[in-house]
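Apart from one protein chain that is not included, each protein chain of the complex appears where it belongs.
Order of writing sets the labels: A, B and C. Residues in every chain begin at 1.
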Amino acid sequence: MTHTLKIGMVGGGQGAFIGAVHRRAATLDGEAVLVAGALSSTPDKARASGKALGLADARNYGTWQEMIKGEGALAPDQRIGLVSIVTPNDTHFAIAKAFAAAGFNVVVDKPMVHSSEQARDLIRVVEETGVVFAVTYNYTGYPMVQLAAEMVRLGEIGDVRKVIVEYLQGWLAARLESTGQKQADWRTDPARAGLGGALGDIGSHAENLVSTITGLQIAGLCADLTTFVAGRRLDDDAAILLRFNNGARGMLSASQVCIGEENNLTIRVYGDKGSLAWRQEVPNQLRVTLAGGSTRLITRGGPEAGPVAAASTRLPAGHPEGFHEAFANIYRGVFQAIHAKRTGATAPTVPLPFPTVHDGARGVRFIEKAVESSRGGGVWIKLA
Amino acid sequence: MTHTLKIGMVGGGQGAFIGAVHRRAATLDGEAVLVAGALSSTPDKARASGKALGLADARNYGTWQEMIKGEGALAPDQRIGLVSIVTPNDTHFAIAKAFAAAGFNVVVDKPMVHSSEQARDLIRVVEETGVVFAVTYNYTGYPMVQLAAEMVRLGEIGDVRKVIVEYLQGWLAARLESTGQKQADWRTDPARAGLGGALGDIGSHAENLVSTITGLQIAGLCADLTTFVAGRRLDDDAAILLRFNNGARGMLSASQVCIGEENNLTIRVYGDKGSLAWRQEVPNQLRVTLAGGSTRLITRGGPEAGPVAAASTRLPAGHPEGFHEAFANIYRGVFQAIHAKRTGATAPTVPLPFPTVHDGARGVRFIEKAVESSRGGGVWIKLA
Amino acid sequence: MTHTLKIGMVGGGQGAFIGAVHRRAATLDGEAVLVAGALSSTPDKARASGKALGLADARNYGTWQEMIKGEGALAPDQRIGLVSIVTPNDTHFAIAKAFAAAGFNVVVDKPMVHSSEQARDLIRVVEETGVVFAVTYNYTGYPMVQLAAEMVRLGEIGDVRKVIVEYLQGWLAARLESTGQKQADWRTDPARAGLGGALGDIGSHAENLVSTITGLQIAGLCADLTTFVAGRRLDDDAAILLRFNNGARGMLSASQVCIGEENNLTIRVYGDKGSLAWRQEVPNQLRVTLAGGSTRLITRGGPEAGPVAAASTRLPAGHPEGFHEAFANIYRGVFQAIHAKRTGATAPTVPLPFPTVHDGARGVRFIEKAVESSRGGGVWIKLA
Partner (left out) sequence: MTHTLKIGMVGGGQGAFIGAVHRRAATLDGEAVLVAGALSSTPDKARASGKALGLADARNYGTWQEMIKGEGALAPDQRIGLVSIVTPNDTHFAIAKAFAAAGFNVVVDKPMVHSSEQARDLIRVVEETGVVFAVTYNYTGYPMVQLAAEMVRLGEIGDVRKVIVEYLQGWLAARLESTGQKQADWRTDPARAGLGGALGDIGSHAENLVSTITGLQIAGLCADLTTFVAGRRLDDDAAILLRFNNGARGMLSASQVCIGEENNLTIRVYGDKGSLAWRQEVPNQLRVTLAGGSTRLITRGGPEAGPVAAASTRLPAGHPEGFHEAFANIYRGVFQAIHAKRTGATAPTVPLPFPTVHDGARGVRFIEKAVESSRGGGVWIKLA
């Protein structure tokens, strides 16, 4: 297809979970096709994975370094227009920086990098090269999250006073990493996961959700990070008090030891005129209450969802969309930005937003500061 | 990709809703690619639609008749291995029969055809040619529906006694068809929609859901079909009592005038040892109660979902899947069947089921008998 | 207390369930005190029960006949102002008629009597004597039911088109009556329960709920009554199609063999301008959707509940009221009517309604006609 974007992927080979999600998300609307990859850090495994996905041999690379070289050598209309980096956290920085420096547009998983120093370095490269750069805080791709953010922006719930955000899972309630389970293994290893355990893996999503919806800055925080499972080296539970720049207060809870919880990311935002509540596991619904009125259930595709949610909606109300579509909305926003950059075309009336390198940097800083607070015994730390 | 199935589409051009759903569903897992189409009954529009989707000119047909001829002329490994027919109901029969007769595997939307006579004709062709033939009763593609069917098969809820199935929508509560809305227009036109309005459009899904989950046959029914919106020519509400071959009883309600309902397909099955309840708008959950115990919420991907649901599951628990994935499961089952036919390979341990030409025929017969009952004033009709 | 109404009770002695409910409901607001009783059909048990409840010996009667005589002999300001009849169904007629004929105000359990003939007889007595007479269709005492009825009356959801009402329980899924369980025993015995099993016990509540909320008359019905449990002599499952006098359609399901259901009485009313949904197990909430808007959750005590619901509300929003309070609202309405009759006082601005002898008669007729329909094989029967 003539308009179809050629994309490449680093990581995400056989046995990986998130690679398949990225591929489905990127190609859901027929706007992109995977043509190149360096799908594993082990060259043989990389090529076997690429073969299974039907990559042409010439573009089925053994390493990401070869991929940069190989793709860079192709004619501009043949080379990939975007690379998705879905490797373990500790490799994000080097890979993302190298691709961006070589002029490739980048999508990278969160947390973006391991330190604020790396983040600043990456921001510099992105700004110098002007590449489109996105971080897959995928939960902000849900239409009802976009609507929530729009309602706050428009002042419909007034000044925000209180935010309660939770991201609760139970899959690490026992020491799963000792069984060799791959997902558990790297997430509990400081060398690969970074400073935060539950904090980094899911707490960072919670932070991004709060920031995206409220538009507020976290001015201070007080964190109590705990490791409940014996022998684990990173936190598996985080409880954090927040103070925002406008005086609002927040509570953030992220945990992976909550038996009975699956992927329970929820946010409630209370303003002086009304409130919003959203839950990722029932993502097609936004609860809205204005002062003096009853609670309304606004549904994706429904009569009060409005143009912002409509822009990221594919199906009518009552036809559930989910995780894949939200993820795909991040990609679609990236595609729009790449298209606009290439053609100089004006953006759509309601462009699809996506988390940028700055969101990524803010997320890294949040993790650093929460760890600093907790290591200090749970003291208040300023972020301003 | 070498293993990728080449598919074609009839109907589903610009402005159509369901065509895009079929395309996303068929390609979600990277197992198929759209290479041919006759995307509209108007040749110019067909070609414009195909061009927008990136079809090569040579396989961007003006009519489905040209498509049969053109694809048939290609080498076997080049021609399409499957055609998706997503045209208005009244054209299903001729198109599906012609493709099947020419040896193409077929996916066709429901209701499959307009009469039992047509259905019998189609069954004959399918059996003679041995093509893989599926009808997109897509709601049975949900993993939790598959689990429900499996639990009934295994006797976990005992002998089924009572079934309550509802498919309620509200979008036709006013005379939307008089505004020129395309979806409403053909669904309320007997020439194109067939004998049933709400009955045919959504009641047939309800019938298929009941039959798929319970495995029972409807032995008799008593239907009260109503047209509430003045000037409408087909029913917009159906209330039906059911008697099953094992003595179980059922109530089926299908309506498109229920303001406040979006796409509310629900089923509850009560046996003499337990019960099941599922709701399409919250599709990742199955409620199960065994006699003497509390109600359990079994979730897709969760600890009690089992291998049958796992076979049609892509994401971990708590990461919502929805309408697209369920639809894609129907396609995936078809792909498995085509692959098995081509290679003689044994099927997967847990094959993905899909509704066949016989499900399609049973659905047509259900519509005919319900209309017959209602026209007789709401009398009991035998189906045995 | 000077304003406190003196009440008596027939039935409801030791071991009875509903007697205690009536006593709590009648005295919840401190407006009535139990002073007399004939609490069992067995005189010794009656007196033992009365003694346990603290009745004075002189007014702790062995039989209801003695009670009529004894109370009638007291000075008007000493005798009971109301009798609650909570005996098995088969005795309602004789007892209620005798008390009413003797000039006592009456509250009687549902179903009121066993036949329309008895009902007509009772109506005559009530009209001749002018006593206040109520039937405890207690579910209509919920504030949100009152609000629903008011909204329909005011035309907020427009002309009613479709009603779906269900009353599902599971406690009789096995043959509980053969174990000697008292509640199961009399409810499954035609001699004591009357013509209907599940139909009479709970289907009649469903009928009353529909009639109360919609204000419509059932013009015709088609019933399929089934006995699933071997050896049971009355229906334990009822599936009924309804046609209302305004052309609306309805589906009524009542069953006591639905494992997993506790006391699941729900009603959904769809009009041409909007819809209402209420569920007894979550009684403090009414779901309301007007065409073109999102669904609102109106809560008892909440901002949109209005004066009608407020009149039967005791606690602020979020402080759950339940079964007892709804039951007490029926009594409170009766107390208001008695007070008005005695004093000639004008009724409150928003009087509390209660089901009358006419509601009782309509309920009996509904049972008779549903049985007639089902015995005829499931034929349509007119009720007009």
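Here is the rule we go by: a residue touches a chain if its C-beta (ideal position, glycine included) is under 8 Å from a C-beta of that chain, and two chains touch if they have at least 3 such contacts.
Everything quoted here is computed from the prediction, not taken from an experiment.
Peer 1: Of A:251, A:310 or A:340, which residue touches the hidden chain?
Peer 2: Spelled out, the listed residue whose C-beta touches the missing chain is A:251.
Peer 1: So which of C:155, C:318 or C:348 would be touching the chain we can't see?
Peer 2: C:318
Peer 1: To test your reading of the contact rule: which positions on subunit A touch the chain that is missing from view?
Peer 2: So the residues of subunit A touching the missing chain come out as 157, 161-162, 164, 166, 170, 173-174, 222, 224, 226, 228, 237, 239, 241, 243, 249-251, 253, 255, 257-261, 268, 270-275, 277, 287, 289-291, 295, 377-380.
Peer 1: Which parts of subunit B face the unshown chain closely enough to count as touching?
Peer 2: 292-299, 302-304
Peer 1: Quickly run down the residues of subunit C that touch the omitted chain.
Peer 2: Per the touch rule, subunit C residues meeting the hidden chain are 1-4, 17, 20-21, 23-24, 27-30, 34, 53-54, 169, 171, 261-264, 280-284, 299, 301-302, 314-325.
Operating definition for what follows: only the chains that are shown with their structure count from here on.
Peer 1: Looking at where subunit A touches subunit B, is over half of the residue numbers used by both copies, so same, or under half, so different?
Peer 2: Subunit A vs subunit B: same; shared/all numbers exceeds half.
Peer 1: By CA centroid distance, what chain is farthest from subunit C?
Peer 2: Here the answer is chain A, farthest from subunit C.
Peer 1: How far is the middle of subunit B from the middle of subunit C, if each middle is the mean of its Cα atoms, in Å?
Peer 2: 44
Peer 1: Which integer distance in Å separates the CA centroid of subunit A from that of subunit C?
Peer 2: Here subunit A and subunit C have centroids separated by 55 Å.
Peer 1: Tell me, which residues of subunit A touch at least two other chains?
Peer 2: Touching at least two other chains: 299, 302.
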